[in-house]
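First the structure, which I've put down as structure tokens, then a few questions once you've had a look.
What you see is the complex with one protein chain gone and the rest in place.
Letters A, B, C and D mark the chains as written, and numbering starts fresh at 1 in each.
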């Protein structure tokens, strides 16, 4: 049982990592603010989710697992809200979305 | 394998820290510097965790990164708000920039300036190397005060050693430190009145909604941090910082009732924590010494102090963020007449 | 041991970097930041000292408490410095001050 | 036998307390102020009489207040200090009376009289100082309390004079302070009257001690207006006449001369002075000052300036006498001149003040026939001037006679020559004044004449110079009497040259 949990955890975490990687890549390489936001939030949310799931497998108690889940939820809320705010202020400043040109 | 990877991790953290610091100090773009500064704080918190100092990590994350960053941002906002036209020069004159530029226009001046810089850099480098060699070569085998703390932990009334030091063994330091916070607020109040941005109606509903969800949660977290301080990492400062962060969030979202908080209750709350701390310390004088908690009550009293101070610290930090006294506090009489 | 030394060295470097910037940078916000970086350097030294890495010896909580104190102090000082910097800008600019204060004169 | 040291404190308080009260008085309480002043000075004179009798009978008066290690305030009365105390307090009484008349309508009199009393208190302190520290203490306080008097008028001129005065005196004070500290480190705390320091020091630190002597003399020499350091004195004549009287006769210059006496006789001691060979140095400076002062006096047209230069020259007779101190007669001449010069010079300044206040006459060229308008004043002036020249039967003759005898007994022919030359010079700058005042015809109206009714001037202005002129004659005639300055000086000298 222990080994199975460990293995699942490792697999989940390893699965999560590429999302972070791609998110960071997107942040660096994408052409404008909106696309960068897109890459960052999308990738991070999933990536974090997977990693949290992986860690839950290692958690000792239900309480700890719940706490980890809370972390993910809070980050979800915060990141979506801040993403929204950034995009909004970008729009207010009349930053034009990137068009393939 | 394990220790090697950890060493690697440490190195990465350190290099990132130094790189961030270099960047944030070197960049001419102020906004970039702020952002880098916040990330610097977060990496710092990582370093604290690595160095087995969870209390400090929490405080750094909450205060160093969480609060100082927004402080800088709002200051920048405020500066930019008034920074138009010729006023731009006022701040630059702090360093007599003009003089240096005038000097450096001549070749001889430029050379001398360069030489001075080289001299300065050389001096600092020598000093750095000297201190580093001292650190490297002169090792002491003294255990520090940790041993004493461990010995007397049980008498302190709390389980967490850091809290024991902060609030019992060296409670006097902490008392004065809380006074430093208080003085900072008084100083800020003496300097300016609070102001809110004009565009309160334009706050995004999503932001307001999120704040409504987050704020109670944060308050909960804050209280739990304070309570947790007696046995785990955490305490009044960390809890207060989270409390302050909740306040900051609400203020940024321009919740309408925040504008109407009058001065008196704020002052009451600000004074509450320090006064409780001081008062309990003095009441110990009755049958003992200053700040000598009676043995069986020590734990309870410390929790009480932490709660009171946590509340006040939260409010203090929020007031520091606001950067001015409440609008109804000591208004100029002339201004009132103009208004009416 | 060496890792701890690296942290201490890093702390020293931060201190001196901050010091240099404090002297050389002209913008007040930059100066305040530089002071914060210096403080971070000193704190790093303290914490690295507390975590002496010897087995069987308890970690010394006193430096940690000192650093906590230091962090709180530095936050409050930073806040004061920032407000002060803003006020300098506002009052010396004349109009646009937040208090509608009379132009200062004959005040010692 | 011990008298109570509190007598000394009382003597000081008798002018200090009125001074402090006067500071607080409103400007228009003239009568109360005058009463306070006069009562203070009368009480002081009474106390000093007691002191003198006590000292003569062999009582010793002293009081100590230790401050820190090696530093104590020590008041002590010996015959020498009694001489100076008596002189200052008697002249203070006269000057006060004169000042009341002189300043009748001028502003700021509370300050003036307050500082005036402080000045006298401090001068008494100098006289009673029993060690170097106490001497410095009062010596510097004298500088401070005279400054407001010099700048009393508040005109740019007087401010400049005040500044000059400070530059000289504070500079000299600093040298004195430095040398005193060094000397104390060498010799240890030392009271006056103990015949100087141990003679083995002379062997060990001879050159250093000589250097310190030069510094000390330079320090007191500023106030005594020794020649390269005399620049402030002629300028300070810009102050009101009572202040000039105070500077020249009661307090400042006298304190300097007194300091020289103390340093030679009590700090170094005659024996050490002779071993170190420092006396000729003093002789040289004194003769230089005497001649230079006289020469400069010849060139002045302003009466008070001429008197000021005359002071410079006359004061150095004291120094000259001290520098020949191994000869009894010279020492007597020098010390007795301390008194005689004071009385004569104060007479002259009172008269000059009268002329200025009554007729607005400041220059000698304006004095043609002035004796017909103010015969009494000029009579007193004449007595004083003749005394300065050294003609019998005035007091000046007595001191010069002893000085000359001393120089002869020392076989110091240079000094004899200088004495004769300076007498000639004195005559050369005083006689023309007398001649023009008595024998010329007045031309035209006086510059600024005021009418005071029955008398030629205010009574309070007239009495003091007449009184002092009478004293000049009296102590000249009765020099060998039982109670005279000369007799007292002999008493002093017995202590030093038994």
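Basically, contacts are C-beta pairs under 8 Å (C-beta built on N, C-alpha and C of every residue); 3 or more make two chains touch, one makes a residue touch a chain.
Here, contacts and distances are computed from a predicted model.
Per its UniProt entry, the chain excluded from the display bears the name "Oxidoreductase", taken from "Heme exporter protein B", "Oxidoreductase", "4Fe-4S ferredoxin" or "ABC transporter ATP-binding protein".
Looking at the complex as a whole, the chain kept out of the display touches B, C, D.
Looking at B:36, B:158, B:194 or B:291, the residue that reaches the missing chain in the full complex is B:291. Residue B:183 is the one among B:183, B:213 or B:297 that touches the chain not shown.
The residue from B:6, B:121, B:134 or B:206 that touches the chain not shown here is B:134.
Touch with the chain omitted from the figure is made, among B:247, B:274 or B:310, by B:274.
Across B:191, B:214, B:303 or B:317, the single residue that touches the chain missing here is B:191. Considering D:137, D:220, D:265 or D:322, the position touching the chain not shown turns out to be D:137 (whole complex). Chain C meets the missing chain through residues 15, 19, 22, 28, 31-32, 35, 38-39, 42, 45-46, 49, 60, 62-63, 66, 69-70, 73, 76-77, 80-81, 84-85, 87-88, 91-92, 101-102, 104, 106-108.
Listed for chain B, the residues touching the missing chain in the whole complex are 94, 130-131, 134, 138, 140, 142-145, 148-149, 152, 168-173, 175-177, 179-180, 182-184, 186-187, 189-191, 267-268, 270-271, 274-275, 278, 281-282, 285, 288-293, 330-335. Seen across the whole complex, the unshown chain contacts chain D at 65-71, 73, 108, 111, 133, 136-138, 140-141, 143-144, 147-148, 151, 153-156, 159, 162-163, 166, 170-171, 173-175, 177-178, 181-182, 184-186.
Convention: only the chains that are shown with their structure count from here on.
Annotation: 28 Å between the Cα-based centres of chain A and chain B.
Rounded to whole angstrom, the centroid-to-centroid distance between chain B and chain C, based on C-alpha atoms, equals 9 Å.
The mean-CA centres of chain A and chain D are about 99 angstrom from one another, to the nearest whole unit.
Interface residues of chain A facing chain B in the complex, by the touch rule stated above, are 74, 77-78, 81, 84-85, 88. Contacts from chain B toward chain C in the complex involve residues 7, 10-11, 14, 17-18, 21-22, 24-25, 30, 33, 37, 40, 44, 47-48, 51-53, 55-56, 59-60, 63-64, 67-68, 71-72, 75-76, 78-79, 82-83, 87, 90-92, 94-95, 97, 120-121, 124, 127-128, 131-132, 135-136, 143-147, 149-150, 161-162, 164-166, 170, 173-174, 177, 180-181, 183-184, 187-188, 191-193, 195, 235, 237, 316-317, 320-321, 323-324, 332, 334-335, 338.
Taken together, the chain C residues at the contact with chain B in this complex read 3, 5-10, 12-14, 16-21, 23, 25-30, 32-34, 36-37, 40, 43-44, 47-52, 57-69, 71-73, 75-80, 82-90, 92-93, 96, 98-102.
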